[in-house]
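I have a structure here, written as structure tokens, and I will follow up with some questions on it.
One chain of protein is taken out of this complex; the other chains stay put.
Presenting chain A:
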Amino acid sequence: MSPQKTVYKFTSESHIGSKKTRSISKADTCLYQTCFEEAPISLWEEDFYEVKKYFGRLRKQGVENFREYFETHPKAVSKCASLVKITRVNKATLKFYDAKRKKDLQVGLNKVFGEESYGTFREELIALAEGRTKFEVETTTRTLKGRKNYIALKVRVASGYEETLSKVLISITDLTENRQIEESLGASEKKYSTLVEKGNDGIIIIQDSLLKFVNQKTTEITDFAVKSAIGKPFIDFVSPEYKELVMARYKKRLAGEKVPEKYEIELLAKGGRKIPVEVSASLIEHEGRPADMAILRDITDRREVEKTLQEEKGKLDAIYKTIKDGLALYDRNGRVIFMNPSLKKLFGVKTNLLGVERAKIARHRRKYFKYYLERYDDSLETQRQVYAGKSISNVMMKIHSKPARYLEGNYVPIKDAKNHVVGMSASFRNVTVLKNQSEKIAKQLLEMEKQKERVQAIFNNVEEGVYIFDKNLKIIQANNACEIMADCEEKEMIGKTYYEIFGCRDKVGHFYPEFDPVSKVITTKESVPYDEHLHTSKNGKQRWVGVSYTPIFNGAGDIEQIVGVVRDITAIKELEKAKSEFVSVASHELRTPLTVINGYLSLLLSGDLGKLGSEKSKLTFCTILNKVKHETERLTKLVGELLSVSRIEEGRLRLVLRKLPIIKLVDEITSDFKAMAAMKGVRLQVIHKGRENGRNYYVMADQDKFKEILVNLLDNAIKFTESGGEIVISYTEKKGQIDIGVKDTGVGIEPTMLPRVFDKFQQISGSYLKENKGTGLGLFIVKSLVEMHKGKIWVESEVGAGTEFNFSLPLVDQ
């Protein structure tokens, strides 16, 4: 406070009001301008002509009550402010408004004053609009630098400009000094008691080094009664460490030297207690003489906070250099008061953050951080919660550096001894590796999950039965195929051993426990790659299975589980059996003629032939040769048929398909058999059931194979039909196919044998003559060939009455 500052009084009438005439002399003008320019108060000349026109427009629009209008139309006030032209300002105005150049002020009224001045301006407008030429008000204004001043504003319309308002003079007198005095010491009782007695600060007045005034708050701070303090040397109440400093400053201030306005000391309270206070002292006049007034603010709490924060900072300081985690400390207001190098590195801090509010950093991250920061929380909400006393941990954030970093933030409130939150500490850990790892693991887990599903799907859908045994050989899992093969549901199998589910024996015939392949895996620690077992399910069904058992080891190399894969190979086994039976029968069939050939040849070679004649045997040399020849033919035929069977079964038999006239072909083949049938005394005839139209039918067929089919059937028919019998070949056309029948009146086939006549090596035992014995392959070949021609073959027979074979072939267009 500087009481020396002069308060100038300006009486507008003395200058402006005296110039009542419109014509002013040149000398007057000159004098006026000098006075205007040099006046110690702020003077303005303003042109309200546009505003006056605006008033006119408003009137035309029906505005009568300008007070009401401007109070309800703030925009109109703004508009008027922009319409006012500042034509001239003086030097004092520059100083008063902290402006460097007049131009800075002549930009327009709206640019010069702030919002808070609008109220004043509005009143001014209302006065002018209502035709008043004078307006005075005490108000506040702000300088261009934002300094607040108390002013007395006086507005006069220059004489002669009442109609146009194009010249309006404004004077501004600084009332700041007056006001501050009024406010601090109280021009009124009320202000005094409020400010001095009920204020939060202690106020004392010192004169001649003695306390002249002490307010209530001061006694609260120091615990001394007002009475016991008044009249005492003020220095008695200063803690010893500060006595010297305080005294020095007091003296300096009285001497008019410059001393810091604010500083911190410690007072000596009742009982020797030291109270930290912030002192702001200034010179005043007390009872007509200079005195020192000091405002004392108890900063015990602040000290406490500072101490707490200092402790935290100390702790952090100790570790901040070594630790990789980013650390930051914020004060009560959320300002950064500490951060370590790791934090700067992690966030890519660009500028100094110390002293900057966290909220501001959050709003302008780009300004402070090199990298884009992506937070997964509401940063300000987190802060709010921490300052409300809650610790917030595991706040994930992503720093978009290259490569990206992931940080985990932990925010902890700092509390003072009274458990008040006085700040916040934050630590940031780089969890990129962890995060990447956990992402990788999560990915792997997902992959494993998928894999598991796939495995599960495979597990359940494979044809093979898959058993999983624990190390005690108990089943812990069995798939669908197991259920089918064991005639048993999985839940029934769980917890049981293999051998409780079904009977099990090996190829040689050993049963459990003599035969125990699963235990073998445990004892040998080796897998059983393949073996064949016969399983008998609880329903008594037998299955040949191909099995493999594989141990699964744990990390320690012990068997944890055994996986048993079981495949039903019954069909394969049957096929194998059939195959070996076929080979066996085929060899047997081949050996029979060989035996005969070999036997006779050895008889001839051993000279037994000579004996034949002497024994008057019916057998002649020629007869023997005929027998040998006959057996050779039989052998040849058999070999040919075996080859055919082999080709048919392996799918190697190829047809050469041509369009054949079927009836013509049947006739030709049949006529070849006429002689043979006649020799045996069997009648052979061809009849056409249905229309005898002489029309030919065509089939797509391999001519040789077709011939083979019919020859085989005719051969059989003649063989099994005795003399006097009859063979009828017939053909019937129906629905795009032709049926060809070969019916004989031979021995017939027993009903039990009928379904198997087309099988390989099926003997039609007991119902045919020895001399007509075939190879046992003919009908199998016939059936195969018919089917290869997309046809069907069937047989009807009655023992003693005869047999009828029929086969059908699809017809093609002529």
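By definition in this document, a residue touches a chain if its C-beta (ideal position, glycine included) is under 8 Å from a C-beta of that chain, and two chains touch if they have at least 3 such contacts; residues count from 1.
We adopt the following convention: contacts and distances are computed from a predicted model.
The UniProt record for the undisplayed chain lists the protein name "Response regulatory domain-containing protein", from the options "Phosphate-specific transport system accessory protein PhoU", "Response regulatory domain-containing protein", "Cell shape-determining protein MreC" or "Cytochrome c oxidase subunit 1". Checked against the full complex, the one of A:33, A:300, A:333 or A:602 touching the unshown chain is A:602.
Among A:520, A:627 or A:707, the one in contact with the hidden chain is A:627.
On the side of chain A, the interface with the absent chain consists of residues 584, 587-588, 591-596, 598-600, 602-603, 606, 608, 611-612, 615, 617, 619, 627, 630-631, 763, 765-766, 770-771, using the contact rule stated above.
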